[in-house]
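Remarks on the structure that follows.
Complex shown without one protein chain; remaining protein chains in place.
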Amino acid sequence: MDKAELPPIEKLARLARLELDPGEKERLGTQLPRILAYFEKLSEVDTEGVEASPYAMALKDRFREDRPADPGDGMLRGQDLVEQNAPAKEDGYYLVPPVMGGEEA
Amino acid sequence: MSTDSKNEKVRGNIEAQDQDPIAERYETVIGLEVHVQLGTRTKLFCGCENRFGAPPNTLTCPICSGHPGVLPVPNREALRLGILAALSLDCDLQEHCKFDRKHYYYPDLPKGYQISQFDLPFALNGGVRLSSGKVIGLERIHLEEDAGKNLHADGHSHVDLNRAGVPLIEIVGMPEIRSPEEAHDYLESLKRSMRYAGVSECDMEKGSLRCDANISLRQHGASEFGTKVEIKNLNSFKKVVAALQYERKRQAACLDRGEPIHQETRLFDDASQQTRVMRTKEEAMDYRFFPEPDIPPFEISTTEIEALRPLLPERHWERRARFMQEAGLGEYDSMVLTLEQETADYFEAAWKALGPSQEEAKLTANWVMTEVLRLSNEKGLPLSKLPIDPGTLASLCRLIQEGKASNQAARKVFKHMAETGDSPEKALEELGLAQISDPAELEPIVQKVIENSKKAVKDYFKGKKKALDAMKGGVMRETRGRANPGLVSEILLRLLENLREK
Partner (left out) sequence: MSLLQLSASEMRDKAASGEVSPSELVEASLAAIEAHNKALGAFISVDAEGALARAKELEAAQARGKEPGPLFGVPVGLKDNLCLIHQPMTCGSRILEGYRASYTSTAVQGLLDAGAIPIGRCNMDEFAFGSSTEHSCYGPTRNPWDLERIPGGSSGGSAAAVAARMVPLSLGSDTGGSIRQPAALCGVAGLKPTYGRVSRFGLTAFGSSLDQIGPFARRARDLSLALQAMAGQAPRDATTLDAAAFPPPEPLMDLKGLKVGLPAEYLGEGVHPSIRAQIEAAQKTLAQLGADLIPIQLPHTEYAIPAYYLVATSEASSNLARFDGVRYGKRQKAGNLEDLYLETRGKGFGEEAKRRILLGVFCLSAGYIDAYYVKALKVRTLLRRDFEEAFTKVDVIIGPTTPYPPFRIGESEADPMKLYLCDLLTAPANLAGIPGLSVPCGLDEDGLPVGLQILGPALGDARILQVAEAFENATDFHKQAPREVAP
C-alpha cells in the first residue's frame, strides 16, 4: 500500500460537511495522520489474489415482491413523518434554506 | 401532444437537414445518459407507491425518507422491467451484479447517498437504432433509485420526497451521436423501445424520462475526442436539441477563436435558451462509491432471461420495416403507425380483419392515422378503450370498399358510431347515408334529371363533356349525395346514348 498523503483537514471536513472548531482542527489534524499510519500496518499482508469481502455473509438474490406496504404495519407514513420530526415545514414540504444565499439567517 | 404536432415532429425529424456551416469545420460528438423511471407499483427499496402527482410527502415512509435504522430491500419487479428494457436494446445481461452507494449531499437525497450500481451494472453493450438505420452503441444500463424533488421558491427550498426511491434505469450511450438532430432521433427511438417493452411511460412532462448530454467538437478525421462538456437539466426532447445546438455553436466559436474548451458541467436555461456553468472540473464530485452492504449481490440467470425474452413485442423499427414491405405503406405512414405499439396493434388488427391486400392496408392506415387517432386524442382515451374497435373499423372500411358508403358518408358514420357505439350498418341506416347502388332505384332519378336538363343534353350531344358533370351533379342533389357515383355515370351514359339513337 502506498503511503497516503492526508489532504488538509479543512478539505476533508468540507467533504464530510463538518464544521470544525479551531481546537478540533488542531487535534484531529494531528491524530488522523497517526491513526492512518497505524492502519498502514495492513501493507504487511500479502493480499495478492485475495477477494475482497464487502458483505458479512455470502447471501445473494434477496428481493421483495412488488406489493404496496401494509398500511397497518405500524410505521409512520407521509405527512405523519413530516409532522412528527420536520425541523421546518411549509404546506406539507420540508423547508430548507436556499442552495445559494446567506442574506437571512 | 396532439396527433398533428406529433406527426409534424416526425416529419421534421426525417427531413432534418444539417446546413450549418459548423459541420464543415468540426465533427460534433454527442453521448446521452438517459434516466427512465420504471413502471412498478412500488418504489425500488420500500413498499411506498410509485405514482406521479400526489400531494407532497404523502407517498413516503421511514425507509424512503432515510430515517435512522432503515434498510433497503430491492423490488424484484424493478429488476424484471430493467431486464426487459435491456433485452429490447440488445444488451448483454450480466450474471454477477451488485448495488453500490453513491454519495453526495442534497436535500432531496434523504440518505446522503443514492443506491445505484457502480462497477457491476446489470446490463452492458447493446444499442439504439436511429430512423436512418444507424445504431448508436450503449455502454451500460444500471438500476438505481430516484431522488426526491427540491423546489426553489422565495428564498427557501421545499423538499418533496414522493419521488425519492422510485426505480430508475440509467442508459449510458456511447459518444456516437453526430448532431443534435440525431440526438433527437436517438431519444425518440429509445422512448419507443421503452414503451414497446412496457417498462415505462417515458412521459417527460412527468419526469419519467430524463436526459443528460455530453458534447464535444473535433476536427474531421481526428482520432481523439475534444474536451467534453456535460449538460444537465434537459427535461424535454426540444430542450435537448436546443441545448446541444447552443452548446455546439458556443464550442465552435471558442475553437474558432483558438480558446480551449473547459471540461465542466453546464445547465440549460430555458428562458435564455443558453447553457451556463454549473460546476467546473476542479469542483467535480467525489462520489465515494462502495458496495452497498445492506443488499446482497444478485445474479441474472440465463433461465430468467429466456423466460422474459418471449414477453417482448416485435421491435418498433422491425415493425416499421414490415409495414413498409408487407403493407406497402410509405416511410412516413409506417413511422406514424409505429410511434406507439398500440397504434400499430390497432392498425394491424383492423387491416387483418378487412383483408390481406396492400389496398386494404392503405385504406385502413388512412383511417387509423386520421379519424382513429383524432378520436383518441379528442376523447383522451387510449386506442384500446375507444368505442370503435379494430373489427368495427374494418367493417366500416368494407362498406366503403363495397360502394355502400362514400368516404364522406363514412366519416359521418364514424362520428356517429363514436357517440352511439352503433354498428357501421346501423349508423349508415340511421343517418340515411346508405349509398344507392341499386340500378333500379337510380334509373328513374337519372331519367328525371335528363328530362329536366334540356340544355345540358343538347350541349352533351354537341360534344361538351362538361355537360355530363352537370347532370351527375343533378343526380347527387336529388339523392342528397347518396348515389353511387360510378353507377350514376354508367346509367347516365346509357340513357343519353339511347336518347341520341332516337
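Per-chain residue numbering starts at 1, and chain names A and B are given in the order in which the chains are listed.
Just so we're on the same page, a residue touches a chain if its C-beta (ideal position, glycine included) is under 8 Å from a C-beta of that chain, and two chains touch if they have at least 3 such contacts.
The shown structure was predicted, so the numbers you read here are calculated from the model rather than taken from an experiment.
Along chain B, the points of touch with the absent chain fall at residues 62, 65-74, 101, 103, 105, 107, 110-113, 157, 159, 161, 286, 288, 290, 293-296.
Even with one chain removed from view, chain A keeps its contact list with that chain: residues 1-2, 4, 6-7, 9, 12-21, 24, 27-28, 31-32, 34-36, 38-45, 47, 50-57, 59, 62-64, 74-76, 80-81, 84-88, 94, 96-105.
In this section, only the chains that are shown with their structure count from here on.
Taking each chain's centre as the average of its CA atoms, chain A and chain B sit 41 Å apart. By the touch criterion stated above, chain A contacts chain B in their complex at residues 15, 17, 54-57, 59-70, 75-79, 81-82, 90-99, 101, 103-104. Contact residues on chain B toward chain A in their complex (touch as defined above): 40-42, 46-49, 55-62, 65, 67, 73-79, 105, 107, 150-152, 155-161, 286, 290-291, 293, 295-299.
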